[in-house]
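Left out: one protein chain. Kept in place: all the others.
Right, chain A next:
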Amino acid sequence: MIEFHQVSKVFESNGNKVEALKNINLTVEKGDIFGVIGFSGAGKSTLIRTVNLLEYPTSGKVIVEGKNLAKLSQYEIREAKKDIGMVFQHFNLLNSKTVFHNVAMPLLLSGYNKKAIENQVYETLRFVGLEEKAKNYPDQLSGGQKQRVGIARALTTNPSILLCDEATSALDPETTKSILNLLKRINEEYNITILMITHEMKVIKEICNRVAVMEDGQIIETGNVYNVFAHPKTDTTRNFVKSVIRDEVPKSVYQLFKEKDHFSRIFKIEFFGADSGQPIVSKTAKIYHVEINVLFGNITELQGIPLGNLIVELIGDNYEIRRAIEFIINKDIEVKEVFEDGSEHRVDIERVVGNDLHG
């Protein structure tokens, strides 16, 4: 468990003060995969570095597994760090040493005997799937393999916390996926709490259960991943959501307005929550006398709950369209009507009726 209590960090250089962290309050529970997302310069790197005192907070405290590291002696800090593994964006491996030696390093520093080191290193390498690379050097490995070595090194001391500093940002999407799966396995099999910082929404989407969004040294939103991304409160969060779920109406939809020669209305149906599990579109088409034409769809899953939107064209007479939309709204699903001029309006029942009267 990691607790941040009113943590601030000020960097001073040549008389210039930069506030990297402003009064951060945050709790990472045991067993969490906690993601901190933000654009570069948001302060997330500084935040993760205060956990193992690569940066000392200017004020406030960081409590790791019940201990305020900053209050301990140098010796106690070094011992406490053995309980906190860290994985880096650029791996930070010793290029002059073999994979085995790199993974053994934390144990060598603690003065373990040779036999114990060998057992522990091979066990960890087996876990990350690199046993046969033990005698290779880092420059003989791919990026993904290097990161596996970095992860193995962080795990050899059996830590209870793993810090990931943009661990997948230097990797291609395929490799990112496999590293994220590995991190998930670590969390599940060893019950290690993971705190990761990233600027990639897909990382959060893939494995985190809780998230904090950082901007300008502050945490602007935090909570359960689904809640934060299904109901974003700030533009920054909305932007991150957009990076995995396309939110805007594609041009082809507007093109349709010009080309179509039948009466229809176009709606954007937004799925937030379990309701999208229902076959809402086919049900509506079955009950009402409307033809539903799916123009565009973007559904993704966050923690097993679907999230996204469908853009549909409802063809039929206006009365039936209105009833069909009413039916969908009654399922607690948000519907917006898309207009030719590019505007979108949230539809509620009165509005549908109103449009009906005009039509």
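Everything below uses one rule, namely that contacts are C-beta pairs under 8 Å (C-beta built on N, C-alpha and C of every residue); 3 or more make two chains touch, one makes a residue touch a chain; residues count from 1.
Quick note on the criterion: contacts and distances are computed from a predicted model.
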The complex's invisible chain, by UniProt name, from "Cysteine desulfurase", "ABC transporter permease", "Cytochrome c domain-containing protein" or "Cell division protein FtsX": "ABC transporter permease"
Full-complex contact with the absent chain, from A:35, A:57 or A:106: A:106
Of A:54, A:70 or A:220, the residue in touch with the unshown chain: A:54
From A:78, A:126 or A:242, residue that would touch the chain that is not displayed: A:78
Contact with the hidden chain (one of A:5, A:61, A:97 or A:246): A:97
For chain A, the residues touching the chain missing from this view: 52, 54, 77-82, 84, 86, 88, 90-98, 105-106, 108-109, 137, 153, 163
